[in-house]
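For this view, one protein chain was removed and the others were kept in their places.
We call the chains A, B, C, D, E, F and G, going by the order they appear; numbering starts again at 1 in every chain.
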Amino acid sequence: MKDNDVNVLILMGSDSDLPIMNPAMDVLDEFGLSYRVEVTSAHRSPKRTSEVIRTAVEEGIKVIIVGAGAAAHLAGVVAAETTLPVIGVPIDSSSSPLKGIDALYSTVQMPRGVPVATMAIGSAGATNAAVLAVQILAISDDNLTEKLVDYKTKLEISVEEKSEKLKEKIKSRKR
Amino acid sequence: MKDNDVNVLILMGSDSDLPIMNPAMDVLDEFGLSYRVEVTSAHRSPKRTSEVIRTAVEEGIKVIIVGAGAAAHLAGVVAAETTLPVIGVPIDSSSSPLKGIDALYSTVQMPRGVPVATMAIGSAGATNAAVLAVQILAISDDNLTEKLVDYKTKLEISVEEKSEKLKEKIKSRKR
Amino acid sequence: MKDNDVNVLILMGSDSDLPIMNPAMDVLDEFGLSYRVEVTSAHRSPKRTSEVIRTAVEEGIKVIIVGAGAAAHLAGVVAAETTLPVIGVPIDSSSSPLKGIDALYSTVQMPRGVPVATMAIGSAGATNAAVLAVQILAISDDNLTEKLVDYKTKLEISVEEKSEKLKEKIKSRKR
Amino acid sequence: MKDNDVNVLILMGSDSDLPIMNPAMDVLDEFGLSYRVEVTSAHRSPKRTSEVIRTAVEEGIKVIIVGAGAAAHLAGVVAAETTLPVIGVPIDSSSSPLKGIDALYSTVQMPRGVPVATMAIGSAGATNAAVLAVQILAISDDNLTEKLVDYKTKLEISVEEKSEKLKEKIKSRKR
Amino acid sequence: MKDNDVNVLILMGSDSDLPIMNPAMDVLDEFGLSYRVEVTSAHRSPKRTSEVIRTAVEEGIKVIIVGAGAAAHLAGVVAAETTLPVIGVPIDSSSSPLKGIDALYSTVQMPRGVPVATMAIGSAGATNAAVLAVQILAISDDNLTEKLVDYKTKLEISVEEKSEKLKEKIKSRKR
Amino acid sequence: MKDNDVNVLILMGSDSDLPIMNPAMDVLDEFGLSYRVEVTSAHRSPKRTSEVIRTAVEEGIKVIIVGAGAAAHLAGVVAAETTLPVIGVPIDSSSSPLKGIDALYSTVQMPRGVPVATMAIGSAGATNAAVLAVQILAISDDNLTEKLVDYKTKLEISVEEKSEKLKEKIKSRKR
Amino acid sequence: MKDNDVNVLILMGSDSDLPIMNPAMDVLDEFGLSYRVEVTSAHRSPKRTSEVIRTAVEEGIKVIIVGAGAAAHLAGVVAAETTLPVIGVPIDSSSSPLKGIDALYSTVQMPRGVPVATMAIGSAGATNAAVLAVQILAISDDNLTEKLVDYKTKLEISVEEKSEKLKEKIKSRKR
Partner (left out) sequence: MKDNDVNVLILMGSDSDLPIMNPAMDVLDEFGLSYRVEVTSAHRSPKRTSEVIRTAVEEGIKVIIVGAGAAAHLAGVVAAETTLPVIGVPIDSSSSPLKGIDALYSTVQMPRGVPVATMAIGSAGATNAAVLAVQILAISDDNLTEKLVDYKTKLEISVEEKSEKLKEKIKSRKR
């Protein structure tokens, strides 16, 4: 796997989903992975969705990340058209009164034979979609595995730092 | 509209949905409407789904009824491919732990521009999907409107009969 | 069907529902359909509700759109009084702590024989109520069908435009 | 208030609701109150519903108990037509996948000005609907108040008896 | 019943519930009914709660309205200590993440024998608690019944006014 | 702390809760702790509830376990009357359509100052209520702490045994 | 138990949980109990979590309070590693679309043998976690029991004061 290959395709149902999906790109940038981003809709542009998937498969993309809100059929529709791993991020758009529970159920409750790897609702899920994509690609790329080990260590260190910061805050509170 | 035209297409995600969707056919039979039934899946047979819709449109079908459970993307995927009215019945299959709430949210929370006319969860919804189909076709068919008025009268009479039956039961209870 | 006939009746439970129901009127305007709008309440003005329906039926209205929040009985009460297709929009008024889930359940869980075609909660549902009304009227109006095909094409193009816009944003983000 | 006046009207949406509503009649029998029972439906027999209410008001009925499941509009529709206290029992019919939550929300979330006194879902709610009816009638009937005090004492004694029974069971378990 | 008797006791779990419970007092003022208001807590002041109820019963209070949020045991605890009708308003305090659903379930799901007449969550429920109290008192007070009929007429007229206002808004929108 | 002191009081709202609460007694028996069991109801026998608590406190009981379903106010009412730790088990009685979610919310959402230590819904929660009672008593009883360490070891061993059993099953499946 | 022993360990999953967990420290300060606070994560720093628990047990800590949001595994993971009572506070972080219901279910639905004493969602739960910790420690510390009795009295008085304040507000409202 060469570093400048595009390995990950990121789809979202609307450009208004970008603020929630941004962390996925941040993680892929951090791991030095190339990705392509498209807006497409299961319901408004079904043909475009099929074509985007077909093109992506031809280009050698390995993993597909899909963010979608409300009825959130996009991840399932993508999974129907490919044998690549599809990772779904249920989006809680500000305009959705059901707070992303609709999107979560739609994304995760897939029928036998057509899985969508579902992440947490919202931007934490977007971060984790990218981390899972890296974990999947790392299976055949020891370099990525090393980076994942470093990433895990950084997470651990950040917890220790937060703990120190917290203790400072509490001390000053007691005075 | 001739009586023997096929006006309604009924789709379901699995043949195991038949017991829940049966009342839809009963209603269409009662109103003397012809229909075609197909099993197709948004996720397992996406191409078949597109073809079934295209054929149906060519055959002059006017309304499409879709029953689907769990992630329940089928009604939405059908609505994406046609400008015909699509009626969705969320199915609470016995194997679904979420009791059809997942199917309800997936069917009803469609994005702007691509409606699915969503019915009650389960077989009451299947009955009503067919009644709504008749109501839609009745807009340009006075004969059907008359039948609908009769149907409504029958509903009203059945309530009165149930009330009499109930009073009998209660009387015998008191003795 | 003449263009200046009033084909659609839009009902809402309160004038405070107007901002949420506005998109329904926008869509009907876009398709050149005439409509009448009334505030009426299933609980505060039951007689007025009956009269509004009776008048509408006499005037030749073909489809009824109903927006209602909280207990949201209005769509069901309307469906009880007519054989016309009734489309329900569950409203998530800012003052409702249940966020429209109460209105959704009340609107969709109708008993056998009296369907309400239920749309998504909130203003997306209002848009789609009007699109469904157009789809229903289009069954006997080829002109409307053509407009629906154009509408669907516009939806598709808007997705492509959003995708281009998104790619621009991401490029500028990377610099 | 004479003992053989009919003071309470019990409505239910279907005769299949009888097993769940039976305890309401048991309680009214226990308190020596007369009642009338009718099946009527908000959606299938709206005119009958209006007439049943009008007749009941003319007959001097004081309190109305309504049991209804699923969309459960009946209690609200009744409350719209009378100034009498209306008590609602949300029914969890075996055929309802939403387990009475739909009926609960529909019954309790009434708009300002038109209350429904909502009870627990199912037969416990039916018992309590009748107890509340007695409490309401007792405001102007000291005889009923005395019976209510006795009823409360019996409840208390039954708890003590259950406690003794339980201790017996536990003793035998330990041996 | 003399006009200056205190007929209604209003309890709330905290003084912070006042903004939500205010509409109950507005309605009672509108109907010329006297009431007493107390803060008491099922959990923080159980003895005070018992005493408040005992005093109220001795003073001849006829109906008790209880507003409470979160675990919301207050209405049930009050109902345990009296045979008077108890009306419960589930409060969705801003600090409650469960948005009043916890309070609704706690208030409505009372066991057999001890009903709480449950109203809608929040201030609409507070309005209706007072309307129900008036309806209950009106059973033995024809003057109140007349006022209730007037109140219902006003509700109906306000709907018509809103409808006119709405039509004005829509007209100006179209220009 | 002597072994034959009664340290734990177990309360339940009804004798029908015994099958669900039995595991709590099994655990206390296993740890050699004495307990007293009473049926009492927050709503049907409020005075009895107060007396049971007062007696228990006088007898030197240290921890109170409360099982209750539906509105489930009992644990909260007990916590209001004592400074002892109160452990609540939400019961999902077969007759409760809300499956114990009502009982969970009622038990856990206690207001500031009056905690109830809430366990899992149903019999797993009953087991854990007793384990928590032992953990609380173990703070001042090293003997109990040792027994808890043994208990934890047994849990661990039982997992290993289950794993072996599982592998046997899978092997036989493959043949 | 000496006053300056550290008896309580407070853990939270992130330093951003501090505003919600602060009331726990306020209560412990009020009761004169010493505590230690650490940030640690079940998922980002599993080893650190184990070490923090081991150290705490060696230092003689008696009770552990854990605040965690979203998947909220921290309290369960801590309970897995110790026989001390573990008190869990489900956190409704502003970034969590599920409003703490996810954290509540994760914290309370522990399997047989490993209890977490679950408190209300959010800061009311943090207050109560500390009160429960005091109640647990008070079992072997009469001084703490006396303080708890005073605390309960203060709660009761604060309710009376709030009631007076409320009556003042209502009086001024009426003028």
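In this text, a residue touches a chain if its C-beta (ideal position, glycine included) is under 8 Å from a C-beta of that chain, and two chains touch if they have at least 3 such contacts.
Given the structure is predicted, the values throughout are model-derived calculations rather than measurements.
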Sole contact to the chain not displayed, among G:15, G:38 or G:102: G:102
From G:80, G:117 or G:144, residue that would touch the chain that is not displayed: G:80
Selected from B:70, B:120 or B:166 as touching the chain missing from the view: B:70
Chain A, residues in touch with the chain not shown (by the definition above): 23, 62-63, 83-85, 87, 104, 108-115, 117-121, 124, 127-129, 131-132, 135-140, 145, 148-149, 151-152, 155
Residue numbers in chain G that touch the chain omitted from display: 13, 41-44, 46, 70-73, 76-77, 79-81, 96, 98, 101-102, 105-111, 113-114
Residues belonging to chain B that touch the chain removed from view: 12, 14-15, 18, 22, 25, 29, 37-41, 44-45, 47-48, 70-71, 95, 97-99
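By definition in this document, only the chains that are shown with their structure count from here on.
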Option in F-G, D-F or B-C whose residue-number contact pairs overlap A-C by over half: D-F
A-G compared against F-G, more contacting pairs: F-G
Computed distance of Cα centres, chain G from chain E, in Å: 34
Rounded Å distance between chain B and chain F, as computed from the means of their C-alpha atoms: 48
Touching two or more other chains - residue numbers and ranges from chain F: 41, 44, 70-71, 98, 108-111, 113-114
